[in-house]
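Quick one: structure below, then a few questions.
Only a part of the assembly is drawn; its chains keep their places, and the rest are absent.
Just so it is clear, A, B and C label the chains in written order, and each chain counts residues from 1 on its own.
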Amino acid sequence: MIRPLGDRVVVKPLPSEEVTKSGIVLPDTAKEKPQQGEVVAVGSGRLLDNGQRVAIDLKAGDKVLFSKYAGNDIKIDEVEYLILREMDILGVIE
Amino acid sequence: MIRPLGDRVVVKPLPSEEVTKSGIVLPDTAKEKPQQGEVVAVGSGRLLDNGQRVAIDLKAGDKVLFSKYAGNDIKIDEVEYLILREMDILGVIE
Amino acid sequence: MIRPLGDRVVVKPLPSEEVTKSGIVLPDTAKEKPQQGEVVAVGSGRLLDNGQRVAIDLKAGDKVLFSKYAGNDIKIDEVEYLILREMDILGVIE
């Protein structure tokens, strides 16, 4: 498995079917469209200039929306994942 | 529903009719025109460099003006929403 | 009315006649020319990194000069206003 560093999270993108099931659809407009995924692992968090480490406000299993063009792709045991920064996560689907 | 992260807010854009009713019209000029909407959910707020979390100065139900090209579109149960940063909100209509 | 957020102010631009009356004329040169207006509402102020909120050094009724291309236009009850950041205000006419 991957342990993300600092303010990074590993996310498994969700295919379109699951997206429809949760009632959330990403419209086809001119603006940047977010994508859905499930958090798989979270880093230790961002380090503030005063030396304080800020825990990432996410946990494994969270369904999240993230900016479509953010992050780095990676494939582990034939499954695709994304490594994103916490700031690329827009919100949690609850 | 969406729980926005950090300094983000979820806003439901208002159609033009409601805009007229409140007496506010966005003129057609060369400058960037703001758009109106209703706050649906607010994040936990921006984190300062000293570790202090600053609550967003908005609450669900607030009618707000925001920069037209800001944010990410999303559709939940056939309703369109926007995920914006607090700094993209210009003001509250009172 | 509009309650501006943070370091923003709502300004009502002054037409050219009033500008002449106050003895201030904006010359026609190659440099960016400021515009005059009257402050209508001020936000709660900018937030410093130490968590201190700094009140805006302006009050409703102040006649101000501001950068011509700054801010967002808005029309309330047929009157045009501008939403500006405090840093776009150059000075107060006294």
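Here is the rule we go by: a residue touches a chain if its C-beta (ideal position, glycine included) is under 8 Å from a C-beta of that chain, and two chains touch if they have at least 3 such contacts.
Just so we're clear, the structure is a prediction, and the values are computed from it rather than from any experiment.
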Total copies in the full complex, given that 3 are placed here: 7
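As a convention for this text, only the chains that are shown with their structure count from here on.
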Chain contact graph, described as a line, ring, star, complete graph or other shape: line
Rotation in the CA alignment of chain B with chain C, degrees, nearest 5: 50
CA centroid of chain A to CA centroid of chain C, Å: 40
For chain A paired with chain B, centre-to-centre distance based on mean C-alpha positions, whole Å: 22
Residues of chain C whose C-beta touches two or more other chains: none
Residues of chain A that touch chain B when the two form their complex: 23-27, 29, 31-34, 48-50, 52, 54, 57-58, 65, 67, 86-87, 89-94
Residue ranges of chain C in contact with chain B within the complex: 1-6, 8, 10, 43-44, 47, 49-51, 69, 71-78, 80, 83
